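Take a look at the structure below.
Every protein chain but one is kept in place in this view of the complex.
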Amino acid sequence: MCGIVGVTSKSPVNQLIYDALLLLQHRGQDAAGIVTAVGTKFFMHKARGMVRDVFRTRNMRALPGTIGLGQVRYPTAGNAYSEEEAQPFYVNAPFGLVLVHNGNITNAHALKKELFGIDRRHLNTESDTEVLINILAHELELAARDLPLTAVEVFKAISAVHRRVKGSYAVVAMIAGYGLVAFRDPYGIRPLCIGSMPGADGTEWMIASESVALEGTGHHFERDIAPGEAVFIDMDGQLHAQQCAVAPSLNPCVFEFVYLARPDSVIDGISVYHARLNMGETLAQRVINTLPPNEIDVVIPIPESSRPSAMQLAQKLGKPYREGFVKNRYVGRTFIMPGQSVRKKSVRQKLNAIGMEFKGRNVLLVDDSIVRGTTSKEIVQMAREAGANKVYMASAAPPVRFPNVYGIDMPTNSELIAHGRTTEEIRQYIGCDALIYQDVDAMKRAVSALNPALAGFEASCFDGHYITGDVTAADFDAILTQRSSQPQDEETADRTRLALQNASE
Amino acid sequence: MCGIVGVTSKSPVNQLIYDALLLLQHRGQDAAGIVTAVGTKFFMHKARGMVRDVFRTRNMRALPGTIGLGQVRYPTAGNAYSEEEAQPFYVNAPFGLVLVHNGNITNAHALKKELFGIDRRHLNTESDTEVLINILAHELELAARDLPLTAVEVFKAISAVHRRVKGSYAVVAMIAGYGLVAFRDPYGIRPLCIGSMPGADGTEWMIASESVALEGTGHHFERDIAPGEAVFIDMDGQLHAQQCAVAPSLNPCVFEFVYLARPDSVIDGISVYHARLNMGETLAQRVINTLPPNEIDVVIPIPESSRPSAMQLAQKLGKPYREGFVKNRYVGRTFIMPGQSVRKKSVRQKLNAIGMEFKGRNVLLVDDSIVRGTTSKEIVQMAREAGANKVYMASAAPPVRFPNVYGIDMPTNSELIAHGRTTEEIRQYIGCDALIYQDVDAMKRAVSALNPALAGFEASCFDGHYITGDVTAADFDAILTQRSSQPQDEETADRTRLALQNASE
Amino acid sequence: MCGIVGVTSKSPVNQLIYDALLLLQHRGQDAAGIVTAVGTKFFMHKARGMVRDVFRTRNMRALPGTIGLGQVRYPTAGNAYSEEEAQPFYVNAPFGLVLVHNGNITNAHALKKELFGIDRRHLNTESDTEVLINILAHELELAARDLPLTAVEVFKAISAVHRRVKGSYAVVAMIAGYGLVAFRDPYGIRPLCIGSMPGADGTEWMIASESVALEGTGHHFERDIAPGEAVFIDMDGQLHAQQCAVAPSLNPCVFEFVYLARPDSVIDGISVYHARLNMGETLAQRVINTLPPNEIDVVIPIPESSRPSAMQLAQKLGKPYREGFVKNRYVGRTFIMPGQSVRKKSVRQKLNAIGMEFKGRNVLLVDDSIVRGTTSKEIVQMAREAGANKVYMASAAPPVRFPNVYGIDMPTNSELIAHGRTTEEIRQYIGCDALIYQDVDAMKRAVSALNPALAGFEASCFDGHYITGDVTAADFDAILTQRSSQPQDEETADRTRLALQNASE
Partner (left out) sequence: MCGIVGVTSKSPVNQLIYDALLLLQHRGQDAAGIVTAVGTKFFMHKARGMVRDVFRTRNMRALPGTIGLGQVRYPTAGNAYSEEEAQPFYVNAPFGLVLVHNGNITNAHALKKELFGIDRRHLNTESDTEVLINILAHELELAARDLPLTAVEVFKAISAVHRRVKGSYAVVAMIAGYGLVAFRDPYGIRPLCIGSMPGADGTEWMIASESVALEGTGHHFERDIAPGEAVFIDMDGQLHAQQCAVAPSLNPCVFEFVYLARPDSVIDGISVYHARLNMGETLAQRVINTLPPNEIDVVIPIPESSRPSAMQLAQKLGKPYREGFVKNRYVGRTFIMPGQSVRKKSVRQKLNAIGMEFKGRNVLLVDDSIVRGTTSKEIVQMAREAGANKVYMASAAPPVRFPNVYGIDMPTNSELIAHGRTTEEIRQYIGCDALIYQDVDAMKRAVSALNPALAGFEASCFDGHYITGDVTAADFDAILTQRSSQPQDEETADRTRLALQNASE
């Protein structure tokens, strides 16, 4: 995951982009970067770390200009599909481009071969963002070969990008001396929205991953960028927009609503908070169908993102909602000392139970989702040790059964507790007295009820349906078989990626 | 505020102290430090910043040994009473001492003069902790002048420290080659507790500001250190304890229960979480006496620490509890750019309202306390802009009317909204439709009900009674008058401090 | 000035490039950078500072591969012609190029406009090296448009570079996946030479600014690269060479022999040390013609580079050679403290006189050259204060009368003491009892005697003849007049540069 932002203004934008990145920090804490421009000259600073650590006064002073963009990146080490290397990326021909990207390109490997062999463009990293910026650069070069660069050529190039690139991509880019460009893949998998603020000298435009970044910086939320749509804000602050995809259809990633986005964001017309309340409501119905209500004394959320669902569920059940777990907000490291054994880390360092809320009670724990199951298992154990009588577990999301290829950091099949297991098998593993999962369709209905205009969801982790059509759930099983019969070295990992992506053409 | 920890073990303690400091990080995010020892040799690392930023692998590797201590410090710049300079502190005569301290010495200025003029000890900072370590050093020198250093001499020295020093102090110290020492002022204003973990080679002891640090690192909570008590753990891991004060009496700082401590800590026999629930319960009674219940549609806490009180209040009122505000967890800076005006920062960058919980409703906002009133005023405004019909405000703590001299960062009289104002005047300033404060006695009863053994509370901010007897509320008014008639330069600040502390002898 | 190096080997090259840069450190102490490659992937590290400060173990470990290049850069801040920004530079299309450059492009401004307007390539700095790499990139793209890239296309592209670019340039570049390229401008102004070391797996090639870098790393000096010649070493270690200029002619910068190069280097067939001896020899003749020999008691060099000339001069005169000045090798800074006046810095902090060598004697001081005259003036004063009877000054180089546009950091006309002044006027300013300058033709003869194949020298500072033909001494006077009648702000500086460079087309 990443959070991205772009701004054009009449006054300096460095602090504004910084503030917006802080509001998007939950989307990525691994690295951060900002580029600004004065005339055709770019100024960049990027580094690993959180926003407040990456940008010092001297860095901020070296980011002048009234136009710019920024990114925060999620840590995704060791994940074959992950977004690598620090953003923004820069290429100098044609025009001079910088670009930030949230998502994952599924045919990156094939595109790389084209770029290298045919377009003679050099890629120096494994990042699919570097692929994307070079594809855009190449298409801009073609579109504007003998023409001046205007919105027409920009949109022509982005149309070509849509034709060549597969996967998820919400993008903000700058063309040196020309303006700010933003676009979203034809399925609208990753979010992107526009806000504005009127000023004496003209309108300030901000484009960001989530509406909180707009509102938290005082901008008026204008609208979401449509799937396949491109937006170009020229140096005069004029906004041009055009649909650049052939058959766009809005299928946002359902995980944004489950746990990724901030609850106070509104994405594609849906309040994330409201979506979570609705998921709590439908989950309550499943609980009622499974457990006699008088078996439950108290509803306890597992912090943080499950709280709205749990609260609504508790209200629906008519049971007290109590925050029995305290989350440790300050995360540290385990250091490897020479000749010293490592103390086993556990969920206990992240969570602590308040005894009086568990002692002698039947507790219904609510989590937003269950991925590997190991954390759930430890939490159930903690609840028992805190004196709980019976421990029930409810998940606001359905079973996570398949990997994600659209930019969410998710383990492989074999590590997903729900992959190939029944609910009863999972319950036994976790060790709770009952386990209640949200239903896939119920979840989709609960969320889409808030915006009937939605075509559907990118919900492949739950339903195995990969919306871009170039990947299938069967591929992963094949890969899994292949993997387990081969030495898992780096080369293999690469071949694995190759296999998958060749399958997509 | 600070968080402190000390450990004696049979295995390396660097990671353990690091983990404990992370669990105490909420008590101070400005600086962090660790000292360990091998034989008589100390190893220290301290710096400004949060724990995870201050300690890197190379620093951790340079902290060997099975005994050590650490501290996290609160930012207190510009506060005349504040704890300054990075801890731990070190003096090399006698024996070699290192020390960490949570609290504030109220007669530091007079002690400094004694140390400089009579004891000929050099103080190189403005820190009262440097005063404290030198007083301890001097008394250890006297107590063990012609004797070997044993628990007897250590306790004799600490008894002398209690006689000379006034104010609040929870302390952990190491004597090179002898062991770990911990003690608490005779009123027990700041918390300190002991935990243990059995091991094959002997018991591992941990002493920490809060019980979460013990439990989060797998230690069994043994007990609180009593007011005036000293504990000495020698190099064999033997724990010695003795009351070293003449008339100790347990009067913990009530602010620990209001908002300082983690809810999952138990301090002086009282669950902080339970104390907050009780405060919500008594506050509910005040609300009922003030407002017709049907005037309230929903109870909304102002995150974070007011949640338990608000939850209990809502339950007592029979009204829905809703988390209508989302807190921005990632805090950044406002950079001063040459020739650039600074964007006004507001509560909006820290909090965001979820519209659907406010629209058309009468909301009762609950905060843990109201200090300057400026934040409350902005929050009320935000609630109205989010569409609230009526906005009521309730404070789980009584009006804050007086400064704090025991180590809590609190503004001066003139900045306290409740200093010299009626509740109606405050309500008008804040702009809410009703304002309900907790009652001082009700608060004390609500918390002390959980441990009848308590003598009382250090609650000077609320009741103007300074328990160490060397400061009075009248002093502050005198200072205030003096201040406003003088240029507020550094020298003045110093003279102010002088005046106060001279008054205390 | 800069020092550059490139290596292709069968084993890792990071340490080798590092060692070579140390041997070239005298050519630039402001910044340093290395790029290596594995396959088509580049690894780069560059920063301001000296080589030993810029490269730490972690940086070196991140520079894998058996091919690479590096650079050290001279500080040239505030000089309109200076080489700016850290090298190496990188462009990703076509192929992926990195490049280091020693010299200065005199038509950079005009090329920039072509690149931006016609080639649509983005330049993000003021560096002429960025211009050069983009010209090379563009010409490579054209040369290999529909062809595979071989030595033929590489040489075709470099021929085009020679046609478009004016000024001085010794260049080493890498083409990702293809090999190492090196070339020198058609006048051979800046030096570049090739060395080799046989190995079990094949020959290791090193290309460097000076022969000391080859020999100090154990390489056999092969030959200088000819003016206009290009060398391409492919991935198999095969060296291809071709003359790419139309009418090349060897005119090395005479300043390399005067003071830039290390005495133990051999440049274009001439031992720098020997050249300096010869200059001392011819200077001796001028001294004899000016002063009665018995008027001179001792010959004292002004360290460092004048020592060989002074030694030979002393021998020729039959006078003792004595090192009466000690140079302070450790240079520091003068810090600006708020509200504190700055102690005046003087030559005394760089040089110290040994009294016994001056007291009561007639001394002949020998310097390599006299630029501003301010240092000479102070040194004469020091000699007098040390007790010298008479103080004569001799300069191994002729009067410096004109600015340099080929990459040597030299002040403008108005700051050159010899610009428009007679020798007697200069003598009066410096305050010595006699002043003897080398003669321009004598200097040229003294050096060229060591290699009759030389066409001539780039000696514009002395003779006002700018060999590339696009700049004339008259231009500088025009600029100077213009400058003095205009506010000297940044914009003016830019216009100045523009004027000069437009004049060159």
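Each chain carries a letter (A, B and C) given by its place in the written order, and its residues are counted from 1.
In this section, a residue touches a chain if its C-beta (ideal position, glycine included) is under 8 Å from a C-beta of that chain, and two chains touch if they have at least 3 such contacts.
Only a predicted model underlies this, so the values are computations on that prediction, with no experimental measurement involved.
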Partner chains on view for the chain not depicted: B, C
Hidden partner chain, touching residue among C:285, C:328, C:414 or C:428: C:328
Selected residue (touches chain absent from view) among C:38, C:235, C:288 or C:354: C:354
Touching residues (missing chain, whole complex) on subunit C: 11-12, 14-16, 18-19, 22-23, 25-26, 50-53, 57, 60-61, 212, 215-216, 218, 262-264, 271, 273-274, 307-308, 311, 315, 320-323, 326, 328-338, 340, 343, 348-349, 352-356
Missing-partner contacts on subunit B, residue numbers: 40-42, 91-97, 116, 119-124, 134, 137, 141, 144, 176
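What we mean here is this: only the chains that are shown with their structure count from here on.
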Interface residue identity across copies subunit A, subunit C - same or different by half: same
Maximum centroid distance from subunit B, chain identifier (CA atoms): C
Rotation angle superposing subunit A onto its copy subunit B by C-alpha atoms, nearest 5 degrees: 180
Computed distance of Cα centres, subunit C from subunit B, in Å: 63
Gap in Å, rounded to a whole number, between the CA centres of subunit B and subunit A: 38
Mean-CA-position distance for subunit C and subunit A (Å): 52
In subunit B, residues with contacts to at least two other chains: none
